[in-house]
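Sharing a structure, written as structure tokens. Questions coming.
The block that comes next holds subunit A.
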Amino acid sequence: MRRVLGLSPRRLFAMARKETLQLRRDSRSLITAFLYPALMIVFFGYVITFDIRNINVAVFDQDHTQRSRELVEAFQAAGYFRVTHRLDRYQDIQPLLDRAAVRMALVIPPGFQRDLSAGRPAPVQALVDGADANTAGIALNYAGSIVTAYAARVVLRASQRGAPIVAQSRVWYNETLKSSNMIVPGLVAVIMMVIAAMLSSLTVAREWDRGTMEQLAATPVHRVEVILGKLLPYLAIGLIDVIAAVVIGRLVFHVPFRGSPVLLVGLATLFLIGSLGLGIFISAATKSQLLATQISLLATYLPSLLLSGLIFDLASMPFALRVISLVIPARYFIVVLRGIFLKGVGPEVLWVQGLAMIAFAVLGLTLAVRAFRKELA
Partner candidate 1 sequence: MTPAVSLRDLTRRFGDVMAVDGLTFDVAPGELFGLVGPDGAGKTTTLRMLAGVLRPSTGDALVGGVSVARDPEGVKHRIAYMSQRFGLYTDLTVRENIDFYADLYEVPDAERPARLQRLYHFSNLGTFEHRLAGQLSGGMKQKLGLCCALVHQPEILLLDEPTFGVDPISRRDLWLILHDMVAQGVTVVVSTAYLDEAERCDHVALLNQGKVIALDRPAVLQESLVGDMLVVRASDPRRALERLRAAPGVRRAALFGDTIHVTLDERARDWPGVREALEGAGVELLDFHEIGPGLEDVFMERVAR
Partner candidate 2 sequence: MTLAVEVRDLTRAFGDFVAVDQVTFDVAEGEIFGFLGPNGAGKTTTIKMLTGLLAPTSGTGRVAGFDLRRESEAIKQRIGYMSQLFSLYGDLTVEENIGFFAGLYGVTGPRLAERRDWALEMSGLKDYRRRLTGQLPLGFKQRLALGCAVLHQPPILFLDEPTSGVDPISRRNFWDLIYEFSGRGTTVFVSTHYMEEAEYCHRLALMNRGRLIALDRPAALRARLTEPILEITTDHGPATAQALQGARGVIEAAMFGRAVHVVVEQAASAAQTLPAWLETRGIPCRGVTHVRPSLEDVFVSLVRLEGGAVAG
């Protein structure tokens, strides 16, 4: 009758073994545990992207000179735009934008080349469909940089002196500014939290629903043994999912992995313990499978997606939301993930997040233990 911290390892492992056996035989849970995360990463990785391609552009070239043609070609060559319409009249622009046949219209005024050669300002107008503000903003940015780059080339060619100040920007960690590099590591956090909470929210409620909890409650098993025993198999699943996510990230999206795998597994374990604890808490508090699933989705999915900094920049949010985001665990784990995947940093930088993970794990477990009662009432 060995006791560790007042608990019986034998009973604890008996719970874990039982839970594992049940999981192995439950195809629905297995699919949720293994297939969904993989599918979600691949799917969202492709879908959520801030890179824009294939923006249709209409060109109204009033200059018809070599320079104006060069400018239009610069737009084409950049790879983001496609010139689909060449117009002769200004009025033709509006209907195209209305129909969304094009997202942007480029208007080159007459005298463009003349002004350029004379060193005078040569404005070019870009009309953008602002209905999708995000895309519009980014499109304008691209357009702006294409024009500026072109202008610089022209000036360089014209003057034989050295180049004026040219900004040479270089992006660290994500040189190509590929969205997937930003999204995929962050996605791992969101998916882990959702799946962990969902799976574990069923386990306790299911036993109450089926009547096995009453039987279990009449045995000497300790509350903590039940919770830890139930938690272990799901923790294993979660870690397998994290490793699979790293592999998928590399193979499918070519996301680099520059940091320490050990650190990742360690922090992921803490994050998972917290999420699983949260799920078990929901399960114990609701005692109903139906309620448990719904609440766990609400409590994990929405906040993780919206307030973790995954998609929407936290710094740009109103103060109130920023405060709330401080208690969203996914927020910290995303920093960890991006740090380890893209920046290759270690504990010396991530210790703040590490503390947050520890706090989350402790909180999750405490809530679970407090909420779970062996008695019927």
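Criterion applied: all candidates are chains of the complex that A comes from, given by their letters.
We adopt the following convention: a residue touches a chain if its C-beta (ideal position, glycine included) is under 8 Å from a C-beta of that chain, and two chains touch if they have at least 3 such contacts; residues count from 1.
This one's a predicted model, so the numbers in the text were calculated from it and none came from an experiment.
Engineer: All of these sit in the same complex as subunit A, but only one touches it there. Which of 1 or 2 is it?
Structural biologist: Selected candidate, touching subunit A: 1.
Engineer: Name, in rising order, each residue of subunit A that touches candidate 1 in their complex.
Structural biologist: Going by the criterion above, the answer is residues 1, 8, 10-11, 13-14, 17-18, 21-22, 25-26, 210-212, 214-221, 374-377.
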